[in-house]
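Missing here: one protein chain of the complex. Every other protein chain is in place.
The letters A, B and C name the chains in turn, as written, and every chain counts its residues from 1.
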Amino acid sequence: MKKKPTLGIYGFTGCAGCQLAVLDCEDILVDLFNYVDIKVFYEAMSNNEDVANVDIALVEGSINTNKQLNELKEIREKAGVLVAFGSCANFGGIQAMALGDGKWEQRFTRVYGDAKFTVAIPREAQPIHKFVKVDAFIPGCPPSTPQMLRALTQLLHGNQPTYTNSPVCLECKFRENECLLNDGKLCLGPLTMGGCTAPCPSHNTPCIGCWGIIDEANHTSELKLLKEKGFKTEDIIQRFRIFGGSKIVEKVQKLLEVE
Amino acid sequence: MMKKIVVNHLARVEGDGGIYVEIDGDKIKKLEVRIFEGPRLIEALAIGKLPEEVISFTPRICAICTVSHKNASIRAIERALKTNEDEKTYYARELMHMGEMIESHSLHIFALALPDYLGYPNVIAMVDKYADVITKALNLKKYSNKIMQILNGKFIHGENATAGGFGKFPERSELLEIKKEAEESLTFMCAATDIVGGLELPDHLEEDTVFVCCNPADKKYGFWGEELIFSDGTVLPSTKYKETLIERVVPHSFAKRSLYKGKPFSVGALARLNCIGDRLKGEAAKYFKKYKNERWLKNPLYNNLAQAIEIIYCLERIPKLVDILLKLPDPKFEKATRKKGRGVGTVEAPRGLLVHDYSFENGYVTDANIITPTAYNLDDIEKYMANSALSLNKAGKNEGEIAFELEKIARAYDPCISCATHLVKVVKK
Amino acid sequence: MKYEYQKEPELYTPIMMRIISKRDLTSDVRFFQAVPKEEYKHLNLDYKPGQFMMLSVYGSGEAPFSISSSPTRKGIFEFAIRKTGKLTNKIFELKDGDQLGLRGPFGNGFPIEKMLGKDIIIVAGGLGAAPLRSLLLYILDNRELFGRLIYLYGARNIDDMLYKPDFTEMLQSDQLELHLTVDKGNEGYENEIEEGLVTHLFKYVSDIDPKNTIACVCGPPVMYKSVVKEILKYKLEKDKILLNLERRMKCGTGKCGHCIIDYRYTCIDGPVFTYWDVIHMRELI
Partner (left out) sequence: MRALKLSKKDEIKLYDVLKEFGEVWAPVPKGSKYVYGKIEKKEDLVIHEECILPIIPVKKFLMPPDFTMLKFTPSKYSIPEEDIPTTVVVGVPACDIHAVNILDKFYTTDYVDNYYMKRRERLIIIGKSGTPRENCFCHKSNTSIVEEGYDLFFFDLGDYYLVWVGSEKGDDIVRKGADIFSEEVPKDVSKKFVEFRRNRNKSYINDVDLEGVTDLMELMYDAPFWDEFGEKCLSCGQCTMVCPTCTCFNVIDDLALSGETGERRRYWDSCMFKDYSLVAGQHNFRESKAERLKLWYTHKLKAFIGHFGSPSCVGCGRCIETCPVDINVVTVVEKMKG
């Protein structure tokens, strides 16, 4: 019999939703455990190896402490293919929404006072690619089941996962929704990587961008459009930032320059 | 002889944590549940945001309690900005909450805790021997995910529910499907409750404690209310959470702990059943009567059984909710009438009392406080762990065996580590 | 509307071939020989030089590849494939005997009928030597049907030159006038291979009869403009300059849209276009 591919699922700072999304694949969960040799998956099993030598490592969460950083480096060393799994790992997630504003210490003090850390030195949230080479990424907050299974299957069979380089609007139109932008709502669909099947606009609620910013996002034009619709510049930029993480930092700079 | 027990990674819990214990003879020198999750500073990030933004991102605190966070933040914001809650909206939110309760409890019972008691490393390893139970349990979990998907848009982190109502109410056909499956799942869940009820639970850790949960209106069972109810009989308005559940800072630790009258307390399914379980009706009441005993008040390991009974409660409640929803017309979206004010939203997350508390000025958040159940439970978790470690040590158990039992306690509480935004426990070496 | 269906082989359903041999041409280009499996032997898979096929690898997708073999050597399909991404990585993992899906042939190919009796100039750059090899072999196998044969080939460097042993051997042949060059570094091959861009080889091309000559060009996108400029110096008629182009393709049948240029589909109306087309259609080169 062919050797089973080995898999490690690691979680850093985040909501653990990406790991949970794996457990949410109820239909194939048993198959998954049978087909793959899962070495690490803290959320689901107790016989874990600390950091294991694996063919594929799925890394969830952003890096928020130096302890995590060291562990990430070890995971990198021991992984064949390292995958940034979900929005936090990919661009920092919501905890990175204020990245680059220089006020992290201030926020930290607000929540934790002046106490000192000793076991782990906290740091501002960063996506994993800031520290190690990432071979593939699966976007999503959390990744949708079909998208995740597709990517995982591709990885397990030695393929690069196909990544959706089209905005949410594509799937929004597949689902025959009226465009919320035209309805005066602050929808981030055009700026956001697709693959989620547009659940939010399909429920009349605007996309908030949780899948992360798509390569070609035209923030300048969307900002202008939303201003015409009566939104305030600060509000729009704030919204861009909530799920923009590390990807929006430079763009915001440019947007503000134009303003 | 000095024993050191270190569990580097707490497994089968949500988030990244560990346990560190030093036992010296009959004394615990140090016992810490450590949380390695980095600080996310969600409350600080909430400042300056608009209500709908807070409702979108605070549920990202935790994937498994996402709906509870959503409902808590919505309740807080609607109270702060004086939005009326329409009847249909109210019940749809309740239905959505049930989805999360079942999902979280079933995941916890079947996939995370049961392997402990039956001696397996994970749920999948149990498949050979317990194929039927596992298949049905996975179906139940899938079903509960479907409820959340239909009501909230996605299983995890949906955006459909927000302050003022829903983007889209479920279709009739979807509701009927939800109802049908609830009725079908009930038999399985009753049988499964007997499996959980039949497990032998060790008594070496037992000690009395206080339980607290939300007090639903009209003496009903339920998952939210404007009051807190304690197992000692006290009832208080939930806005008084701060004065009652006093937060304190532990030296060398960033875990803000809370004490009730100077003592640790527990929240969660067991707390709810201990405080308001006598309000249950139907099958849930039958099972509650069948299994409730004195030890429930002092042994957290009964939490799993309490969760099982709560799933029965939900499965019985869902068809009724569906019937109500089918009768009500889709309401218009309710607009907030104020831009300023403070509101506290208390709900029962699967793991217990969850508080969201926001203040607004000009429509933007000026202050935010979120306290999660795991933060409330932490002192009690450590208390029971200390009891357990001491008695097991006395009984001559080795480090590995003690560690396993301690992990079991942690898992009984189903701690949700990413949830515990306050919880960055730091240990000096 | 008449409801007439496309006959067998169905347009989008690949048939299966087996790899019978492979060898490395350069560090990232590999040469494959494949034959259709027995059950497909009855199908007519005739093709023309310049046509391409859609190759599929199990579970890894499909992409267009020029046929590098000549129809004169029947039964075996040859491809020269560069490893550049998802599908081609997988193709490189294939071993002898492994299966490969195939659809086609597609595209117009070179207009052989119009080329008969003519002098032919072939200009290849890089991987462009793959489709042009088909034409080259075809002409060599039917040598008497064509006039002069001039072949200019430029690669980035010595290691990137496709079919290098074949070409260096052909340098001795009296069947064609062959000139090779590399952009940089011809150490060890100073006698056979020049240094400089492929356009620089035109200095060897003389005594061209513009009425009776056809030029065929294939190479990377950046190469066409400069090569065409050189060819135009010989006063060739615009429809006698043939360019084999590349575009993104998903179907090969003019339906997926990706290869469209103005109103023409590269997969149907191309990949061989004339310089006349270039003048009339924007975006071609």
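General observations
The rule we apply is simple: a residue touches a chain if its C-beta (ideal position, glycine included) is under 8 Å from a C-beta of that chain, and two chains touch if they have at least 3 such contacts.
All values reported here derive from a predicted model rather than from experimental measurement.
Though it is not drawn, the left-out chain touches A, C in the full complex.
When the omitted chain is restored, the residue from C:16, C:76, C:170 or C:232 that touches it is C:16. Residue C:56 is the one among C:56, C:134, C:213 or C:274 that touches the chain not shown. The hidden chain makes contact, of the residues A:19, A:154 or A:238, with A:154. In the full complex, chain C touches the omitted chain through residues 1, 3-6, 10-14, 16, 56, 58-62, 82, 84-85, 88, 99, 101, 220-221, 246-248, 250-251, 253-258, 260, 262-264, 268, 282-283. Mapped onto chain A, the footprint of the missing chain covers residues 28, 31-32, 35, 149-150, 152-154, 156-157, 162, 165-167, 169-170, 173-174, 176-179, 181-183, 189-191, 204, 215-216, 218, 220-222, 224-225.
One rule holds for everything that comes next: only the chains that are shown with their structure count from here on.
Comparing each chain's Cα centroid with the centroid of every protein Cα atom identifies chain A as the most central.
Interface comparison, A-C versus A-B: the higher count of C-beta contacts falls to A-B.
If you average the Cα atoms of chain B and of chain C, the two centres end up 65 Å apart. Per-chain CA centroids place chain A at a distance of 43 Å from chain C. Each chain gets one centre point, the mean of its Cα atoms, and the points for chain A and chain B are 25 Å apart.
The set of chain B residues touching two or more other chains is empty.
Multi-chain contact residues of chain C (touching two or more other chains) are absent. Within the complex formed with chain C, the residues of chain A that make contact are 157-160, 162. Every residue of chain C that touches chain A in the complex is listed here, in rising order: 59-60, 85-86, 89-90, 93. Those residues of chain A that touch chain B in the shared complex are 11-18, 20-21, 23-24, 26-27, 29-30, 33-34, 41-48, 50, 62-65, 67-68, 93-95, 97-98, 104, 106-108, 110-113, 115-120, 122-123, 125, 141-142, 144, 196, 199-200, 202-205, 208, 210, 235, 238-239, 242.
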